[in-house]
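And then subunit A:
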Amino acid sequence: TGTSAQVDTASYDTIPDASSSHVDGGVVTIALTPGLTPNYIYPYPPAASGGTVIGYDLMWRALYRTSLEGQPFDEATSLAEAPVVSDDGHTATITLKDYTWSNGKPVTADDVVFSFDLLKAAIADSPANWAFYTPGQFPDGVTAAATDAHTLTLGFETPYNPSYLVSLLQLLYVMPSADWAIAETGGPLLDYRDPANAAAIYHYLTEQSADQATFVTNPLWQIVNGPYQLSAFEPTTGSFSLTPNKEYTGPGDATIERVDFKAFTSAAAIYNQYEAGTLTVGRLDASYASKIDELRKKGYNVYGAPSPARFDGLVINFANTTDNFDKVIAQPYIRQAMQHLIDQPGYIKSRGVHSGTASENYSTGGLNSPYPPDFGDKAPYPFDVKAAEKLLTAHGWKVDADKGTTCVRPGTGDDQCGDGIPEGQKITFTIASANEPAYVGARDLAFVSQLKKLGIEAKIVTKSLNYMYENYGNSYAPDNADEWGMQDFGAFVQTAYPTSNNAFNTGGSFNLGSYSNPEADTLIEASTFGSDPDALSAEVSMLSRDLPVLFFPTPDNLIVWKDTLSGPPSTFRSLLKFVYSPEQWYFTEKQ
Partner candidate 1 sequence: MLTIRDLSVEIRRPGRTVRPVTGVDLVLHPGETLGIVGETGSGKSMTGLAVMGMLPGGSTITGGSIDFDGTELTTLGPAEYRAIRGNDISMVFQDSMTSLNPTRSIGDQVAEPLILHRGASKREARARAEEMLALVGIPRPSERMGDFPHQLSGGMRQRVMIAMALICEPRVLIADEPTTALDVTIQAEILELLSGLKRQLGMAMILVTHDMGVVARHADRVGVMYGGRLVETGATADLFRHTRHQYTRALLSSIPTLAQDKHVELFSIPGSPPDPADPQIGCRFAARCAAATDRCRTETPVPTEGPGEGHVFSCWNPADETTLIAAQRRFPEADAATAAAPRLSVVDLRKEHPVSAKGLFGRRRSVKAVAGVSFEVRAGEAFGLVGESGCGKSSLGRMLVALDQPTSGEVLVDGERVSGLSARRLGPRRAKLQMMFQDSHASLDPKMRIDDILREPLVIQRIGTPAERTRRAVDALASVGLGPSIMERYPHELSGGQRQRIGLARALALDPDVLVADEPVSALDVSIRSQVLNLMRTIQLERGLSSVVISHDLAVVRYLVDRVGVMYLGALVEVGATDDVYSRPAHPYTAGLLAAVPVADPDAADDPVERVRGELPSPLDPPSGCRFRTRCPLATELCAQVEPTLEAVGRDHDVACHFPLQPKREPSRHDAEGVRA
Partner candidate 2 sequence: MMWFVIRRVLVSLAVLVGISLVVFLLLHLISESPGRAVLGQQASQAAVDAFNRDNGYDRPVLVQYVDYLLQLLQGDLGRSYKLNEEVGTLLLQNAPRSAMLSLCGLVLALVIAIPLGILQAVRRGRFVDRAVTSVSYLLYATPSFLIALVLIGLFSQTIPLFPAEASQSTSPWVVFTDPRAMALPLITLATTNVVVFAQYQRSAALEQLGMDYIKVARAKGASERIVLTRHLLRNAITPIITLVGVLIPTLLAGNLIVEAVFNYPGLGLLFLNSLHREDYPVLLAYTLIGGALTVAGNLVADLVVARADRRIELGA
């Protein structure tokens, strides 16, 4: 009996308001996403550890905290007021709020400078030590100085777009300079402004963070500025527990006694725990979407929406010369034809792909973005096989599903195939497809099968994500450029200010497919360093039309929590991006 019919998106698009009944105490148990077991505690994991950090921003808050409510950052929980940028854009002044460390010391501007210097030390050690680093950009060319205990001044060689700056500062975790600026246990406080000292401190802290057995006992890690302290950690599984930091002064009463994060190895395991009613909060794998009603009956709230600032793109390799693929794919009409072949509504509906739990998306800005593309909800190249075929035939291709579509009119004219494409050219390439999650393989397969109908031959190779990360990226693995034509590693997840800086500008350090378009470069430059608030929308619109990647629908994240747990709706919406705020939660009845 096929129980998994399609799921109606409307069935999970609302979050109940905060309840007025409120009881103290209780333990919240949160399911960690399978495969993402935490094993690192220092907020900036070194590249070599590849670690997932425990407790996200619950122990060490960043200068600004992400908001999913349309604001550049979450006022209430950020450590500082909004930055005041000078007119020339070369300085920003930031005033810190009154927060204290768990040992009673105040959180000062020095702590921010300390954090900034350690970030620089980490990058000096290896650029890979900070996943968001682009050479020449933040923190390069940026200076940080504490004017007084509560005032921080940042100086920029090149001015940043203020929104972008805030999104970068959301990644700057503030660390206790008065306790952590040491290079050995019990050692003297060092002047971290000296890069040599910063390097020593960085090495000491990362080394401490490599010893999982001491995460709870190491006094270093008990000094926090966030609402929680680590009280238990089980290295075997990655499960851990947090208890409230009594000194925390931000919003929320932290009436919850303890927050347990439980590690799981499969989506099925998590689902079973919901069935058993032992989990308070967690995600629901889309394959269980059909069980939403059942979960509701069991006393759970379910909310779902696409993750913000995320888009699912099939990355195109513009530098793959095999079979002249670079020449072929350089033609915008070819990319447009291919985008016409992606049946986004079909994928969303199909029980083989999303079973209804996804949303159409054709832009690099992600869904519900504050920086929407100018075409709104209207897909620039909707699913339309006829249109695709027409694009090809209009440009001198003879479409033949059996023998393969070939170029019959070479040349650079409007009705010809385009520069560098000889007569008889076929369109063949390889798609590297991530082995999980399952919908990735399914949507790639569906796409390939559509291509075939137009005589375009694509071959799928399934690879693990890691393999793809290591081997398929022209910016760091140029030797492999001829091995892949397109790759689908799942999703692009971006900062709150979803610029394509790094990803689609010429020479961008994360420009995997060597996409290069002067117009895009200009727009990206403008959105990153200019001050025009609409620059990003322009960039997003242009890219979404030019197709540096092909767009797939974006799956919905499904959040499940006990209906006896309540709090501001924003704290549940933020779970879409794994931002937890249990200090603002409370139970509505005794547990």
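Selection criteria: all candidates are chains of the complex that A comes from, given by their letters.
Following the convention adopted for this analysis, a contact is a pair of C-beta atoms (placed from the backbone, for glycine too) under 8 Å apart; a residue touches a chain by one contact, two chains touch by 3 or more; residues count from 1.
Note that the coordinates shown come from a computational prediction; the quantities given were computed from them, not determined experimentally.
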| item | value |
| --- | --- |
| Touching candidate - 1 or 2 - for subunit A as found in this complex | 2 |
| Interface residues, subunit A side, partner candidate 2 - complex | 35, 37, 39-40, 45, 47-51, 126-128, 131, 133, 209-210, 212, 234-237, 264-266, 268-269, 272, 435-436, 464, 466-467, 469-470, 473, 476-477, 509-510 |
